[in-house]
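This is the structure, below, for whatever I ask next.
With one protein chain removed, the remaining protein chains of the complex are shown where they sit.
Order as written gives the chain letters A, B and C; numbering starts at 1 within each chain.
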Amino acid sequence: MAEIVSVDEAIAALVADGDTVALEGFTHLIPFAAGHEIIRQGRRDLTLVRMTPDLIYDQMIGMGCARRLIFSWGGNPGVGSLHRFRDAVENGWPVPLEIEEHSHAGMANRYVAGATGLPFAVLRGYVGTDLPAHTDTIRWVTCPFTGEVLAAVAALRPDVTVVHAQRADRRGNVQMWGILGVQKEAVLAAKRSLVTVEEVVDTLERRPGDVILPGFSVTCVAEVPGGAHPSYALGYSLRDNDFYRRWDSISRDRDSFLGWMREAVLESDGRRRTTS
Amino acid sequence: MAEIVSVDEAIAALVADGDTVALEGFTHLIPFAAGHEIIRQGRRDLTLVRMTPDLIYDQMIGMGCARRLIFSWGGNPGVGSLHRFRDAVENGWPVPLEIEEHSHAGMANRYVAGATGLPFAVLRGYVGTDLPAHTDTIRWVTCPFTGEVLAAVAALRPDVTVVHAQRADRRGNVQMWGILGVQKEAVLAAKRSLVTVEEVVDTLERRPGDVILPGFSVTCVAEVPGGAHPSYALGYSLRDNDFYRRWDSISRDRDSFLGWMREAVLESDGRRRTTS
Amino acid sequence: MAVVERRPEPFEADEMMTVAAARQLRDGTVCFVGIGLPSTAANLARITHAPGIVLIYESGIIGARPATLPLSIGDGVLVEGADAVVSVPEVFNYWLQPGRIDVGFLTGAQVDRFGNLNTTVIGGDYRHPLVRLPGAGGAPEIAALCRQVVVLVRQTPRVFVNRVDFVTSVGYGSAAGDRGRLGLSGGGPKVVITDIGSLAPDPDTAELTLVSLHPGSTVEQARAATGWPLQVSPDLRVEEPPSDRELAVLRRLTATIGGVRTHGGE
Partner (left out) sequence: MAVVERRPEPFEADEMMTVAAARQLRDGTVCFVGIGLPSTAANLARITHAPGIVLIYESGIIGARPATLPLSIGDGVLVEGADAVVSVPEVFNYWLQPGRIDVGFLTGAQVDRFGNLNTTVIGGDYRHPLVRLPGAGGAPEIAALCRQVVVLVRQTPRVFVNRVDFVTSVGYGSAAGDRGRLGLSGGGPKVVITDIGSLAPDPDTAELTLVSLHPGSTVEQARAATGWPLQVSPDLRVEEPPSDRELAVLRRLTATIGGVRTHGGE
């Protein structure tokens, strides 16, 4: 059964310097509040894992939390570049950032392998591209029936996965709906997990298209209303597309970035949402 | 977009002698009416595929439709043996039946491989059992990252998959809920597919736990109310457990079996449900 | 107030067997349940001493709380009140395979000295068997991957054989250490519960050894029902008889198996 705690307690208990940490959420349900708590608690040398790094990883990278990034698409969707990500890769600021790069199909299958307890997954991918030459977690495997050669990707087994969901009940059963991304697989692939939720309720009223993560498969649940902002939680909030657009100018310059982080994250107590 | 036709037209168009045919449904939503139509149309030399053969395959095997059976558990759940299946394997009546035998995990993964366009699937299975010695579609594959040896199973690609579902809309989008089994994978793995449904409606009102098969992924839809009986369609009918119990005595003896089939299936027009 | 002494309620051997199985399940256990006695035992545990037990059925039900007992593994009664319903590939790949299940229940037409199970064929050869059994179902991977396995089976010399005719599901192979050599991640059969008593693997040899008797059963009875020279544990104990509450709940449960006769949508 998942333990129900506060988000700062959960980050303190679950995330250590040097850990491999996945914060997932495919545009929808991105766990911004938990990411901000990791920044506030000053974690260092993390290997950050995420299909679409998005603004939350731009912030964590810019604040020096990460030594390494495992990802498949690092941009501000519909807007442009992630400037802090680019500054780290192109100029090593604030610290150099190693990268391990995949396609979406490869990353999704790496989580599936982790969630299903297999050391690798097989897919039709990467053939003819320059990615395998730079990424050691892409190799090849031969079908024992047809002799066909297919791509193999190594399982992802994060030390901790953090996701945001709409609701949990008091036994820690988690409910999410709308765009589901790879969250279920990311939680099940991890050794430990934290789910922040919009609300903890007595009973989860089921909804079309919802997914339940049983409480026995989750380590901690923390109630953080608005904890996905500027991403969103379908049924609770709308995506703050305007903030995504504004991030482009906030983050383009190192000083303006640091000023914003100081005011909106470091000096926030993490209970009120002050990011917009 | 799926074509909406009658079940007899669909079977005539989609199922030919010698085809590999999967009728799926894990206790729930078993497509009995479509199976009876295959019997009535006198198909022969079929390779029948199904995780849990159940009464419908006992009937098809007993009526001589099948040359070969690919399966993982052949019993009358909670009741006992499938007598016609046993008579075919033990005594070759009415015709000899070749078998290709897996575990549930293996069969499920064979459908997944078929549905995902891969020639094989990897699982932790079969190790130390006597199954691989008798089943050529179980082999071994080495992880290119860890060197670990895992089981590999060959993809299933039926010529036709037949399933039953609760509803479809007029564009052939199919909706099912309750116990989901391996139906989605079985349909997507097949070259052609038929979904019989309780009803065709204008709009599919979504329900918690439902699964949608988009119309472009289905070949034919046929409206057959009660078409899963004595299995059931959650929300439309209850499992006829009493008929499952009665099947034990109907099917134990060849003559009593043939008499029942003649009356309840061969001389039925397939539009009224007369199997109980 | 006077204490009224009551005679214990008489019970059947199968009832003792089911109660003994239920007692194996602690509260909070994640349990993979097959149909028949295992389903009865697991639901008995859920209703009596283990309300937080998580029951998983291979038909894709996670956290089942059936109001009546299902006849098959896919009765609709399992869906109502369940925490989640997932596809069959998901139940095997996401839940069983990675080792998330604490206890798996199994049975077999044959159980051998090392806890291997046969549900495939008896006699003849594989292609021409004397008796064709239903086959593997979920058993091989349940046996391989659950942290512990509990085997429930009635004890007769035809069932308790020295070596199974066909290894459908691996117990301890042919010797202690075989599971490790095969790379099986689960712990194997922790206990085999029968209508006579319980057997458990000897810590050194992995051979199934008599560790308890049900009330009224004898070592001689157990030996006569076993197809190999049955060893008896020095700590042989006698199982507590079913309590009145256990019996009452069990009988209420078994009376409901499969529900009443219903027409399928006609």
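Keep this in mind: contacts are C-beta pairs under 8 Å (C-beta built on N, C-alpha and C of every residue); 3 or more make two chains touch, one makes a residue touch a chain.
Here the structure is a predicted model, which is why all the values come from computation and not from measurement.
Undergrad: Out of all the chains shown, which come into contact with the hidden one?
TA: Across the whole assembly, the hidden chain touches A, B.
Undergrad: Please pick, from A:Phe71, A:Phe120, A:Phe216 or A:Trp247, the residue that touches the omitted chain in the full complex.
TA: Touches the omitted chain: A:Phe71.
Undergrad: Touching the left-out chain: which of B:Ile70, B:Ala115 or B:Ile250?
TA: Answer from the full complex: B:Ala115 touches the omitted chain.
Undergrad: Taking the full complex into account, find the residue in A:Ala13, A:Leu180 or A:Leu258 that is in contact with the omitted chain.
TA: Touches the omitted chain: A:Leu180.
Undergrad: Among A:Ala108, A:Cys143 or A:Val221, which residue is in contact with the omitted chain in the full complex?
TA: For the chain that is not drawn, the touching residue is A:Ala108.
Undergrad: Provide the residue numbers of subunit B that touch the chain removed from this figure.
TA: Missing-chain contacts on subunit B: residues 1, 115-118, 171, 173, 188, 211-212, 214, 216-217.
Undergrad: Tell me, which residues in subunit A touch the chain that this view leaves out?
TA: Within subunit A, the residues touching the omitted chain are 26-28, 51-52, 71-75, 77-79, 81-82, 85-86, 89-90, 101-105, 108-109, 111-112, 123-131, 134, 148-149, 178-182, 184-185, 198, 209, 211, 225-226, 228-234, 236-245, 273, 276.
In the analysis below, only the chains that are shown with their structure count from here on.
Undergrad: Chain touch graph shape: choose line, ring, star, complete or other and state it.
TA: complete
Undergrad: Looking at CA centres, what chain is most distant from subunit C?
TA: Relative to subunit C, the chain whose C-alpha centre sits farthest away is A.
Undergrad: Quick one: report the Å distance separating subunit B from subunit C, using the average Cα coordinate of each chain.
TA: 28
Undergrad: Which whole number of Å gives the spacing of the CA centres of subunit A and subunit C?
TA: 41
Undergrad: Would you give the residues of subunit B that are in contact with at least 2 other chains, written as numbers and ranges?
TA: Touching at least two other chains: 123-124, 148, 209.
Undergrad: Two-or-more-chain contact residues of subunit C, please, as numbers and ranges.
TA: 93, 97
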